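A protein chain is absent from this complex, but the other protein chains hold their places.
Our next item is chain A:
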Amino acid sequence: MNALEITRFAVRGLTANKMRSVLTMLGILIGVAAVILLVAVGQGSSESIKQRIQSLGANTLTVSASFSGGFGGPGGRSGGGGGPRTQARGLTLDDARALAGSGNAPSVKSVSPVVTASSATTTYEGASHDISQVVGTYPSYFEATNKPVASGAYFTNQDVTGVRKVVVIGKTVAEELFGQADPVGGRVSIEGVSFTVVGVLKESGSTGGQDADDIAIAPLPAVQQTLSGYGSLGSIVIQATSAETTDAAEAEITAILNQRHDITGSATADYRILNQASLQETVTEATGTFTVLLGAVAAISLLVGGIGITNIMLVTVTERTREIGIRKAIGAPRGAILGQFLIEATLLSLIGGLLGVGVAVAGSQFTIAGVRPVIVPQSIVLALGVSVAIGLFFGSYPANRAAKLRPIEALRFE
């Protein structure tokens, strides 16, 4: 009596009641497919979020003024919150110069002071468009925030020092004002002031409902002069020398700004630093939790499928108790009976599991809830492994019960 023979008996047992076998497999199929697919959806959404964060610019830190009392804000190295604080001061150009000029910040690659104005009415030869965000900054901003141009060029440092009225516009602005025409060299009027378009940004897509391409970027003094005035800066965008040095850069910035803003000991800082890297970490953690939750829900359905197998195996064993008795009476050893029913249960779960993998792989080709699923290979191995283990585990109880019967008990069974 070899394993092949016992497997043949098992297959014969399964095909004897095809409908039931198929329905049982369906339970496992759904469980396995759900585990793989939901984990893939979780993975896919986490990766797309990560990509979006990365598209905001690599290794960047954004310092912004914090006028709200009581807390330092996320990412702010501000010392214990709630302490006494000095008069809040906005960020100034001198702050930016201090960060860029002093030798105390070796991890800082570039410093770009930023002012922003929103909803600036812009016209070009009769076409009109409200640009949702006009940014005044230095040329280093483009690299720090990962905004390459598609045509034309960035403005230069000379443009900044010369307070020239030049502007780099986003894709949406270009389309709204110029249509199909080439915007480079065109003169647009922003809030009545004439600017020359020197470049068009590459399309970056919308981030969270806001159109990131509805933007215009001009030299800092030009924007201050025409739109925002010479008040404090909106923010300072700092690029660290590398991904590894972002934390060091954050510490250096904190030290310099604390000194400049007279923040000592337990005082709450009047600025906050948003660290791209730590933001990414936080988001990754959150999406990881999300993925685990999805996986847990799916695992429950896999468990339910396993209980389905136990149920069917119990019914099968009960139904075939007489047959078991006959087999034992003609000399089937306990191992052969146990093997037959264990293989039946394992085949049910294995075939169901493999079909589930197939369904999951096919399903992952589609976009689900706006997310393109990314299959995690480990989830396939895990789901298949678990489904086979379930077959063995849940099948072993009925199989054992069948194998342990005395022949006469089984034969007398009604």
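In this text, a residue touches a chain if its C-beta (ideal position, glycine included) is under 8 Å from a C-beta of that chain, and two chains touch if they have at least 3 such contacts; residues count from 1.
In the analysis below, contacts and distances are computed from a predicted model.
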From "3-isopropylmalate dehydratase large subunit", "Sarcosine oxidase subunit delta", "ABC transporter ATP-binding protein" or "Ferredoxin", the hidden chain's UniProt protein name: "ABC transporter ATP-binding protein"
Per the touch definition above, residue among A:M313, A:A336 or A:L384 touching the missing chain: A:A336
Residue touching the undisplayed chain, where the options are A:L23, A:A181, A:A389 or A:I408: A:I408
Candidate in contact with the missing chain, chosen from A:V11, A:I326, A:V374 or A:L392: A:I326
Missing-chain contacts mapped onto chain A: 1-2, 5, 12, 16, 322-323, 325-336, 406-408, 411
